[in-house]
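Right after this comes chain A.
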Amino acid sequence: MSNHQMRIERVAVFAHGAPLVALDATIAGGEVLTVMGPSGVGKSTLLAAITGTLPPGFHMTGRVVLNGVDVTDQPPRARRIGILFQDDLLFPHLSVAGNLAFGLRPGKGNARARRALIDTALDDIGLTGFGDRDPATLSGGQKARVALMRMLLSDPAALLLDEAFSRLDADRRAQIRDLVFTRARQRNLPVLMVTHDAEDARAAGGPVIDLHPPS
Partner candidate 1 sequence: MIRWLAAALPLISTPLWADPDPADWEAVLDAAQGQTVYWNAWGGSTTTNDFIAWAGARIAEDHGVTLEHVKLSDTADAVSRVLAEKTAGKGSGGAVDLIWINGANFAAMKENGLLYGPWAESLPNWGLVDVAGKPAVINDFTVPTDGLESPWAMAQVVFYYDTARLPEPPKTMRALGDWLADHPGRFTYPQPPDFLGATFMKQALYGMIDDPAVLQQPVDQVDYATLTAPLWAFMDELTPNLWRSGRAYPQTGPRQIQMMADGEIDLAISFSPGEASTAIANGELPDTVRSFVMDGGTIGNASFVAIPYNANAKAGAMVLANFLLSPEAQARAQDPNVLGYGTVLAMDKLADADRARFDTLELGIATLSPADLGPALPEPHPSWMTRIEKDWTDRYGVAQ
Partner candidate 2 sequence: MSRNNPMGLRHAPALTVALMLGPVLAGLLGTLAPAFGYFPALGRSGFSLDPFRQLADWPGLGAAMRLSVTTGLAATALSLGLTALILAAWHGTRGFRWMERALSPLLSVPHAAAAFGIAFLIAPSGWIARALSPWATGWNTPPDLLILQDPWGIAMTLGLVVKELPFLLLMSLAALPQLRPQDSLRVAQSLDYGRVRGWMLTVFPRLYGLIRLPVYAVLAYSMTVVDVAIILGPNTPPPLSVQIVRWMNDPDLQLRLPAAAAALVQLGLVAAALLLWRGAEAAIARAGQRLAGLGARGTGDRPWQLAALGAAGLSVLLVLLGLAGLGLWSVAGFWRFPDALPDAITLNTWMRHGGGALPVLATTLLVALWATAIALILTLACLEAERRLGLRMGRLGSLMLYLPLLVPQIAFLPGLQTLALITGADLSLTSVVLAHTVFVIPYVFLSLGDPYRRMDPRFDRVAAALGATDRRSFWHLRLPLMLGPVLTAAAIGIAVSVGQYLPTLLIGAGRIQTLTTEAVALAAGGNRRIIGIYALLQTGTVIAGFALALILPRLIWARRRDMRGAV
C-alpha cells in the first residue's frame, strides 16, 4: 500500500477569460477534503479541471500534483484520478462484468485471470453472480456499488466525488457513503468530495472548504 497524496496548487479556472473558481489544497492519503458551495459556483468545473476534461471555452492555471508528479499537462486517461458522479453512469451497452472489465487496467493476465479478478470484485461488493446482468436491471444501490468497483479496478491514485450520493435515498446513501470512504481509506487514497449536503461533509470527517462566487 503506497502512501498517496494530491496537491492542488493555486488552481484557478476561467470561463471565457473570466475567473470562475479557485482552490489551493493538499489532501493526504486516506483523507477526505469536502468542498461545499451553492450550485453554479463551479464545483463540477473544478473537478473537470483536475481530471483534465475542461470543456472548450474554459482554461485553468496552477498545478495538480499527484504523489509528487505534476499531472497538469497529462491527458485525462494518464492521470489515474478516479471520479464518481451522482449518476452511476454505468455503460448501458455492457453487462455488469463488461463495465468492470472496462475499468480493469490491461496487463492483469489472460482473459481467465481477468474474469477471476472481476468475479472476486463482484463478491467483494456483495453482487456475486451478477456479472452477466444488464445494468438496467440493478437497483440504485447495486448500480452505485458497481460504479465504485469499476473505478477502483482502474487502480486510481486519487478519488473525486461529484455529488456522488445525492441521487440515493437516505438508507442507501449512508451505506454507500461508508463503503466509498472505507475503500478509499483502505487504499490510502486522497479524496476530494464536492457536495451541497452537510451530512456528507460530517460523515467524511475531514476538512471542509466553502466556495463562494467570485465577487
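Selection criteria: all candidates are chains of the complex that A comes from, given by their letters.
Throughout what follows, a residue touches a chain if its C-beta (ideal position, glycine included) is under 8 Å from a C-beta of that chain, and two chains touch if they have at least 3 such contacts; residues count from 1.
These figures come from a predicted structure and were not determined experimentally.
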Inset, instruction - Could you sort through 1 or 2 and say which touches chain A in this complex? - result: 2
Inset, instruction - Could you pull out which chain A residues touch candidate 2 in their complex? - result: 48, 51-53, 55-57, 75-83, 85, 87, 89, 91-93, 102-103, 105, 134-137, 150-151, 154, 156
